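Every protein chain except one is present and positioned as in the full complex.
Take a look at subunit A:
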Amino acid sequence: MSQEQKDHVEQSVQAEESDVTAAPLNSTPSPDSAPVEKEPVAAEGTTTTEGATKRGTTGKKRTRARGRLVNAEEVMPRPSIWPLGMAFSIAFVLFGVIAGPIFLGIGVVLLLVCCLGWILERR
């Protein structure tokens, strides 16, 4: 899925034209009233993702961007190896229960290492 990661870099969005703003006036207002921190960067002519093209078909132009504009990497969880490491060490500990104290010991050490790794990982 590294293609998608490239998409993050390439995509830019017409945020001011959303289906939400196109809804009738008596619509439920979005509870999010955070101030606009960045001007929406994209205008017509820039590359848009399919989603954006589909959504921005109302024709009406609104200037007010809703919510804060962020980039995908900022909101999306980062990949991490520690979940696998942690699962492996727990499995190893339980395996040690039947395979003998040496395995158990190795498992416990692994588990501690993974706990530390998980906790100290920069998000």
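Going forward, contacts are C-beta pairs under 8 Å (C-beta built on N, C-alpha and C of every residue); 3 or more make two chains touch, one makes a residue touch a chain; residues count from 1.
Rule of thumb we're sticking to: contacts and distances are computed from a predicted model.
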UniProt protein name of the chain not shown, from "Cytochrome c oxidase subunit 1", "1,2-phenylacetyl-CoA epoxidase subunit B", "Glycine betaine/proline transport system permease protein" or "Thioredoxin": "Cytochrome c oxidase subunit 1"
Missing-partner contacts on subunit A, residue numbers: 1-2, 4-5, 7-13, 15, 18-20, 23, 27-28, 30-32, 34, 38, 40-42, 49-52, 54-55, 65-73, 75-84, 86-88, 90-91, 94-95, 97-98, 118
